[in-house]
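A protein chain is absent from this complex, but the other protein chains hold their places.
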Amino acid sequence: MNQHLILQVVSKMMIPLIVLFGFYVQFHGDFGPGGGFQAGVIIAAAVILYALVFGVDAAKKAVPPSWVRIGMTLGVLIYGGTGVATWLLGGEFLNYTFFAPASTHAAGQHWGILSVELGVLCTVTSAMLAIFYAFASRMPDLPDEDW
Amino acid sequence: MTTLFQHYNYAVVIVLMMIGLYVVFSSSNMIKKLVGLSVFQTSVFLLYISIGKITGGKPPILDPKEYEGHGGGHESAPAAAHGTGHEATSTTHEAVETGHEAMQDATHAAADTAEVIYSNPLPHVLILTAIVVGVATLAIGLALVVRTREAYGTIEENEIDELDYCDNLEGHVG
Partner (left out) sequence: MVHSLPVLIMELGFMAMLVVVAFAILRMRSLFAIVMLQGVYSLLSAAWFVSLDAVDVAFTEAAVGAGISTVLMLGAMLLTDRDARIISTKQKLGPLIVVIIAGLAMFYALGDMPAFGDAHSPANAGVGADYIAATRNEVFLPNVVTAVLASFRGYDTFGETVVIFMAGLGVVLLLGLNGNAGKWNAKPNGQCIAARNKPPMKIASVPKPQKPKPKRQVAVKKKVAVKKKVAKRKPAKPKAGGTS
């Protein structure tokens, strides 16, 4: 009988809910407390929980380090890309009104904020996961007696 | 004494900051230093956020009814004339100010809503950034501690100093 059976079953049920809650926090950051940073940390925490219960190797199969490496840069690119897109549409850097200049209820602002929060989510999740993988994969220097 | 009663939040925050600072200065273990730094940082955040608190205020999340004029209907929005110092000078937001004078005339018409006071949102924004930057520096600090441990075999600062001293004294061992 696996001695971590309860932990494994419960975390298998909880991890999808945690990820779902993370996306909820991301998209409802405009309407309540939340936003990109909190959501990024929550989703990273879900993957870290998986790694703690099932082992770092299983987590690396689920979320490979190459995704993490790409995700870190992708987030910054999305954020900067939003600014460049407003440039190309005729405005200043990161002036979101130019996404929908004709709107009366600031739709451009909403699009811009959604886009930058997506960039922040990508970077924060990937950075936290990268740091966790870096620490967790390192072999400890001491023998097991210290535990 | 009344000063202390009016400023009790600052007094507590100062005590916490000094404890955190003392942990940073006096401990020779590097991880304990980093924990002390994290305690110090969090106390500074408490200082800033407590400055932004307004008596009788709400969290700075607007009631959606306030801007229901989603299409230029500013006049219909029951604009709560935010009483905390619109009289104060703000040269950078003149357009907002003129809009506010228009809304203040409108509020006399829409007098059914009470004044809604929100706590100051600006410290929240600053501290959000500061928290995330703090965890970033913590991560790099911990990575450096791990590498130091592997190079020197210890993370106590005075032992590292001794090893460095011996190392500099003898030069490179052949």
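Letters are used for the chains, namely A and B, taken in the order the chains are written, and counting of residues starts over at 1 for each.
FYI, a residue touches a chain if its C-beta (ideal position, glycine included) is under 8 Å from a C-beta of that chain, and two chains touch if they have at least 3 such contacts.
As the structure is a computational prediction, the values presented were derived from the model and not from experiment.
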item: Interface with the undisplayed chain - residues on chain A; value: 25, 29-35, 37-38, 41-42, 44-45, 48, 65, 68-69, 72-73, 75-76, 79-80, 83, 93-94, 96, 105-106, 109-110, 112-113, 116-117, 119-120, 123-124, 126-128, 130-143, 145-146
item: For chain B, residues in touch with the removed chain; value: 3-4, 6-12, 14-23, 25-29, 31-32, 34-36, 38-39, 42-43, 45-46, 49-55, 57-64, 66-67, 70, 74, 77, 79, 82-86, 88, 90, 92-93, 96, 99-100, 117-125, 127-129, 131-133, 135-140, 142-147, 149-156, 158-159, 162-164, 166-167, 170, 172-173
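By our rule, only the chains that are shown with their structure count from here on.
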item: Distance between the centres, which are taken as Cα means, of chain B and chain A, whole angstrom; value: 22
item: Chain A residues touching chain B - in the complex, by the definition given at the top; value: 31-33, 37, 104-105, 124, 127, 131, 134-135, 138, 141
item: Footprint of chain A on chain B - complex, ascending; value: 59, 61, 70-72, 128, 132, 136, 139, 142-143, 146, 149-150
